[in-house]
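Worksheet: one structure, shown below.
Showing chain A:
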Amino acid sequence: MDQAKIKKELAALAAEGMPEPEPVEETPEVEAVPEEQAEAKPKKKEKEKPKPRLNGLVETPYDERGAHVDVQLNPDQVVRAAEILDSEGMTLEAVTGVDWLAEKQMEAVYDYSYTGGELFRVVIRARADRAQPDFPTISNVFGGANWHERETWDLLGINFTGHPQLERLLLPEDADFHPLRKDYKP
Partner candidate 1 sequence: MLNLSAQLNTYLVIGAMLFGFGVCGLIRRPTLIGMLIAAELVLCGASINFMAFNHFLAPDPTVGQIMTLFIMAIAAAEAAIAMSILVCIYRDYKSIELENLEELSG
Partner candidate 2 sequence: MNPTLLSPEGLSGLVFLGLVAVTICGAVIATAAKRLIRCLTGLVACFMGVAGLYYYLGSPFVAMMQLLIYVGAIAIVIAFGIMLAEPDEAKLVKKKSGLSGVLSLIAGSAVAWGLAVAALRADWMSPAVKLNDGSVRDVGMSLLTTYSMVFELVSVVLLVAILGSLALARTGRDKE
Partner candidate 3 sequence: MTLLAESQLHETFELNLGPQHPATHGVLRVKLTMDGEYIVKAEPVLGYIHRMHEKMGENRTWAQFMANVGRMDYLSAMSFNHGYVALVERAMGIEVPERAEYLRVITVELNRIQSHLLWWGAFVLDLGGFSPLLYAFDDREQILDLLETVTGSRLTYSYFRFGGLYNDIDENFVDGARAFIKRLRSRIPMYHDLVTYNIILMTRLKGVGPISAEMCRKYGATGPVLRGSGIQFDIRKNEPYSVYPEFDFDIPVYHEGDCMARYMVRMDEMEQSMRIIEQALDKLPDGPVKAKKVPKLIKPPIGDYYHAVEAARGTFSIRVVSNKTNKPYRMKLRSPTFSNLSLFEEASEGMLLADALALMGSLDLVIPEIDR
Partner candidate 4 sequence: MNEVIRLVIYLVAIIAFAALNAAYLVWVERKGAGHIQRRIGPKEVGPYGLLQPLADGAKLMSKQILIPRGVDVPLFMIAPVLAMVPAIMSFVTIPFSETLVARDINIGLLMIFAFASVNIMALLLGGWASRNKYAVISATRAVSQNVSYEIPMLITVITIVMISGSMNLNEIVMQQTNILKWYIWPWTGNFLGPISFLLFFTCSLAETNRAPFDLGEAESELIAGFHTEYAGMGFGMFFMGEYANIVIGCSLITILFLGGWQCPFGLFPGIHWFLIKLYALCWTFVWIRWTYPRTTLWGLLNLSWKYLIPISLVNLILTAGLLKVM
């Protein structure tokens, strides 16, 4: 595993997917959420139009965040990113999603780590429209992603296109809801 190489390639990948050739700034996506969010009531968010985080690579302080590199990509680039990380011997630890109801977006988050000795954690994230959250599957690259993606689909309704078996994993087969969506009412 070569940290510098991974960073370089991921940054290049992120730059590719940029809509405008603006340099990547240190704007972690978290700032997208307004500071005075008292009760996580998503409707309040709409008042201040937050600036969405741009694609790009951010080096995050490990001690505070628990990850070294945080990369935002376009949804169609996650497979490329997975291939880059796979070729460097990284492991996929988890796939998950976040429902950003206020921004009407759905985010998929991929946690990568390295089990070969050195400590290196990479977070790949991508956002898609909440109405049609389509991400390509990386289960062809990492077999373990199969279940993680199924689970994410199951709980959040993120659609992983090309997934071999996108069925309910944890919920019953006849469930017609995605409980982790913020607008889910039991």
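Definition applied: a contact is a pair of C-beta atoms (placed from the backbone, for glycine too) under 8 Å apart; a residue touches a chain by one contact, two chains touch by 3 or more; residues count from 1.
As a selection rule, all candidates are chains of the complex that A comes from, given by their letters.
What you are looking at is a predicted structure, and each value in this text was computed from that prediction instead of being measured.
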{"item": "Selected partner (touches chain A in the complex), from 1, 2, 3 or 4", "value": "3"}
{"item": "Residues of chain A that touch candidate 3 when the two form their complex", "value": "28-31, 33, 35, 37-40, 63-67, 70, 89, 91-94, 96, 98-99, 109, 111, 113, 115-119, 121, 123, 142-144, 146-148, 151, 155, 168-172, 179-180"}
